[in-house]
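Before anything else, here's the structure in question.
Left out: one protein chain. Kept in place: all the others.
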Amino acid sequence: MSQVFDIVLLLLLITCAVAVIRSKDLLAAAIIFSAYSLIMCIIWQLRGAPDVAMTEAAVGAGVTTVLFLVTISRTVRREK
Amino acid sequence: MINALWNNLDYAASIVLFLIGLYAVIAKDNLIKKFMGLNIMETAIFAFIVALGVVDGGDAPIMGEGARAPFTNPIPQALILTGIVVAVSTTALALSLVIRIHKQCGTIEADELRELE
Amino acid sequence: MKKALVSALLILTAIPLLLAVGQLPPHGSAKSPAYEHVSAYYLEYGAEEAGAENIVTDVILNYRGFDTNGEVTVIFTALAAVMGVLLLGRESRHPVEQPTYPPSIVVRFIVRLLAPFIAMFAIYVILNGHVSPGGGFQGGTILGALAIALTLVLGENEARRLIPEGARPWLQAAAPLTFVGIGLAGLTDVGVYLGFPTVETLTWVRTMWLLMLEIGIGLGGAVIISSIFWTMEGER
Partner (left out) sequence: MVLWPHWLVAVIIIPLTGAVLTPVVGRDRPKVASLWSLGTMALTSVAATMLIIRVAQEGPFSYMLGDWARPYGIELRFDEFSASVAIICLLGLLALMFSYRYVAASIHESRIPYYYSLLLLNLTGMIGFVVTGDLFNLFVFMEILSLSGYALVAISGERTAEMAAFKYLVMGAVSSLVVLFSVGLLYAVTGSLNMADISERLAGVTDRLPVMLALAGMAMAFMVKAALFPLHIWLPDAHAIAPSPVSAILSGLVVKTGVFGLLRAYQIFYGAGNYDLTGLNTALVWLGAISIVMGAFFAIFQEDIKMMLAYSTISNIGYIVMGLGLASQYGMIGATVHIFNHALIKATLFLGAGALIHKTGYRTLTDLRGVGKSMPLTCMALSIGAISIVGIPPTAGFLCKWYIALGAFQAGQPFFGFALVFGALFIFVYYIRMVNSFYFQQPTHPEILSVGEAPLSMLAPVLVLATLCLVMGILGRLPLSFIEPAVLRMLGTFGG
């Protein structure tokens, strides 16, 4: 059972990564990137690494996304 | 090899993510997108190193009441804590540069920037 | 042409990676060299020898404390770098049209409502880093995120007042300075940089030092993250 859950999460992770790369809208890409980090964080929590999961949730999904959002708001939103 | 990878799904997934990120870094022209790719690469490597420390049925390495062996390996986790901080520092600097470049050149597409030079 | 080159490169990278990973010790095995060498020692003796029940905290603050000393320097470097790149650059040649929406009442109300609880949680995370997941940097990041959220609601000028102008450079350097301080304390007390007392009667000193490190990292991290945000956000 947990094997199935693992596979679903990993597939979701890869889907998110591909979606980040393919999306032409940078704002959407930043949000998907945040989701990607959160999925990564769930995986790490399941793997018995709560410290890393917490850091990833705070830094990867939080601060990094905020920095991306600031940058997008100061530059352009659409990729050519 | 397929069998080995099936048993090591985490490793395989992190390699796939690494390649996706690498693709973005090389092929994408938008500088913000490039950096999203680099961040994906970074998390892929982190996932790989955390996976090195996983033990089947292992608990978080926190002693105290109710803790029972086996515990997962604490060293990769400690390394990745540092790694994540390094990654966000690099991102902050890169994005500041992107803001400056946009301010000075009005574009953040690598091919257009190359024409400007 | 470019596509073909890129895919060739990706395939060329993928093959050695996959081959090598296939030869690694199997995933999840408790018999791998990674698990049986140094980490076995940490898991066995860490809790009593290094002072924290959370072995990850033991590793980052005590056994491999110098790495964390370097890590906080990396964040400080990031701050200095962002300041060096963005501070008072020349006037913009391509100003961005900034529509300024005042945040909606819902956002303002929720952030104001949650702020004290977020702050409390962050402080809890910092202070309990040695017995539960979390620690200085995680809690510091949460505090920094709170400062960012408050900036959106209160406006930058109000939010900046949270960290007094005069103390800001000191606070930004707080994390590396705490490390140097504790390191020198270890030097005088134990005789080695970053040494922690291991004597039975001095365990409270050890716990206190660990806590001071956590607080220093947390405070420094929070101030640096919010300063980076303010500097980047101030670029119009």
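Going by the order they are written in, the chains are A, B and C; count residues from 1 in each one.
Convention: contacts are C-beta pairs under 8 Å (C-beta built on N, C-alpha and C of every residue); 3 or more make two chains touch, one makes a residue touch a chain.
Just so we're clear, the structure is a prediction, and the values are computed from it rather than from any experiment.
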Chains in view that touch the one left out, judged over the entire complex: B, C
Absent-chain contact - pick from B:Ala12, B:Ala27 or B:Leu52: B:Leu52
Sole contact to the chain not displayed, among B:Ala12, B:Leu31 or B:Val55: B:Leu31
Absent-chain contact - pick from C:Tyr63, C:Phe137 or C:Phe229: C:Tyr63
Absent-chain contact - pick from C:Ile55, C:Val85 or C:Leu211: C:Val85
Positions on chain B contacted by the hidden chain, ascending: 22, 25, 31, 34-35, 38, 41-42, 45, 48-49, 52, 75-76, 79, 82-83, 86, 89-90, 93-94, 97-98, 100-101, 104-105, 113, 117
Residues belonging to chain C that touch the chain removed from view: 16-17, 19-25, 32-39, 41-42, 62-67, 69-71, 73-74, 76-78, 80-85, 87-90, 169-170, 172-173, 176-177, 180, 183, 186-187, 190-196
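Everything that follows uses one rule, which is that only the chains that are shown with their structure count from here on.
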Centre-of-Cα separation between chain C and chain A, whole angstrom: 19
Chain A and chain B, separation of their C-alpha mean positions in angstrom: 10
Contacts with two or more other chains, residues of chain C listed in rising order: 54, 56, 96, 133, 137, 228, 232, 235
Set of chain A residues in contact with two or more other chains: 50-51, 55, 59, 63, 67, 70-71, 74-75
Chain B partner contacts - residues on chain A that touch it in the complex: 6-7, 10, 13-14, 17-18, 20-21, 26, 29-30, 33, 36-37, 40, 43-44, 47-52, 55-56, 59-60, 63-64, 67-68, 70-72, 74-76, 79-80
Residue numbers on chain C that touch chain B, as the complex places them: 2-3, 6, 9-10, 13-14, 17-19, 21-24, 26-30, 32, 34-35, 38-39, 42-43, 46-47, 53-56, 58-60, 64, 67-68, 70-71, 74-75, 77-78, 81-82, 85-86, 89, 92-94, 96, 131-133, 137, 228, 231-232, 235
Of all residues in chain A, those that touch chain C in their complex: 50-51, 53-55, 58-59, 62-63, 66-67, 70-71, 73-75
